[in-house]
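Take a look at the following structure, please.
A single protein chain has been omitted; all remaining protein chains appear in their positions.
For reference, chains read A and B in written order, and residue numbers begin at 1 within each chain.
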Amino acid sequence: MNEAGLFAGKLVRLTAEDPETVAKPYAEWARDTEYSRYLDSNPPYTFSAKKWKEWLEKDMERENNYFFSIRTLDGNKFLGFVALFELHWQHGDTMVAIALGERDYWGKGYGTDAMNMMLRYVFTELNLRRVSLIVFEYNQRGIRSNEKNGFVIEGRTRGAMLREGKRWDFIWMGVTREEWLKIQETA
Amino acid sequence: MSIQTQLFESTRLRLGPIDHEKDPEVESRWTHDPVFLHGLGLNPARPLSPAQMKKKYEAIEKEIEESHSTFHFAVRAKEDDRLVGLVRIEWIEWSHGAGGLKLGIGEAKDRRQGYGSEVMQLMLRFAFEELNLYRLSAVVGEDNIAGLALLKKFGFVEEVRRRKALMRDGQCFDLIHLGLLRNEWQPVEESQL
Partner (left out) sequence: MDNPDLLKGKLVRLTAEDPKVIAEANVRWARDSEYMRLLDSNVSAPVSAKKITEWVEKDMEKDPPPEYIFMIRALEDERLIGVIGLGGNFSPHGEAFVGIGIGERELWGKGYGTDAMRVILRYAFSELNLRRVVLDVFEYNPRAIRSYEKAGFVHEGRVRQYLHRSGQRWDLIFMGILREEWMASHPDG
């Protein structure tokens, strides 16, 4: 088994970073409300880098904290994060969230590659059975990226968000270990 | 319905606060029944001692106070003030008007008595006419027949089916999300409950 292969994909690698290093980029990306509105249903807000550092440090103390930073293989640029939450060991199911803060890297396959590596980690290292995620109805790029990684739409939380005077659904997507393994075979 | 309507009282039940002295022992007993716990969440069913329950209640009230996005009620029988269950509206996102609903009747002998329906009626009224929520969600395992029936009776519709997301007793079950929009909700006549 190739150990380096778990954390390095085609375009990006997954890393662990000190809260000190990444707090500032997170705080700055939060000023881009398009980024915030793809990532979070909470109203966008500009917390300080200090606050971000506190949150990241607190997260590190938690059990089952699988939070990876994403860096480009070429140039080592810090792009964003991919992380697990609501991980239920005894059910073998987890949720995943991903966000790329660097707009120049949107729509170029970086997010898809990072998510694929997280899936590989979840299925071959954590031995979980399936992964769920929520993507917002207006995030077409996100939906397409997830489909490329084998996620299937499992339903919609209707009108979960009111933004720009319009109601939007949460789209729930899921992929099972068998489905993901099949894709890897044919890839 | 008017301002005079009692939001927290039905024919046989009353919604109210936690009794930190008396309730821990009662709910500790309930937690020894995995059926009760499975109906409330995804964590492994794990019994809690009265001391652990007491700590949990303290954490709940702290969360209610600090987050402003949770409402937790103890459900008691009016007749003898006996603790019968609990109900919560939680994870409220005020800017979207969305919340989640959880309900549990503690003792097996108190289930199938219609208490769930009475509580549901009160909670939906509270959610839609006092909290002014746009929608409520409830998450239930495919194997929770009683829970699914209660939700559907009040108009909840299946929205998401997370395939085989639950594993219990060596079997896999789907995890179902149901939703009810305010504009779909019809208060049920108390006599019809």
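Criterion: a residue touches a chain if its C-beta (ideal position, glycine included) is under 8 Å from a C-beta of that chain, and two chains touch if they have at least 3 such contacts.
In this text, all values refer to a predicted model and were calculated from it rather than measured experimentally.
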Among A:46, A:90, A:140 or A:184, the residue in touch with the chain that has been omitted: A:90
Listed residues B:22, B:46 or B:78, member touching the removed chain: B:46
Interface with the unshown chain - residue positions in chain A: 63-64, 89-92, 125-128
For chain B, the residues touching the chain missing from this view: 28, 31-35, 38, 43-52, 55, 108, 143, 167-171
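By definition in this document, only the chains that are shown with their structure count from here on.
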Chain A-facing residues of chain B, complex: 42-44, 93, 95-98, 134-135, 137, 158-167, 172, 175, 177, 179, 181
Footprint of chain B on chain A - complex, ascending: 41-43, 86, 88, 90-93, 129-130, 132, 154-162, 167, 172, 174, 176
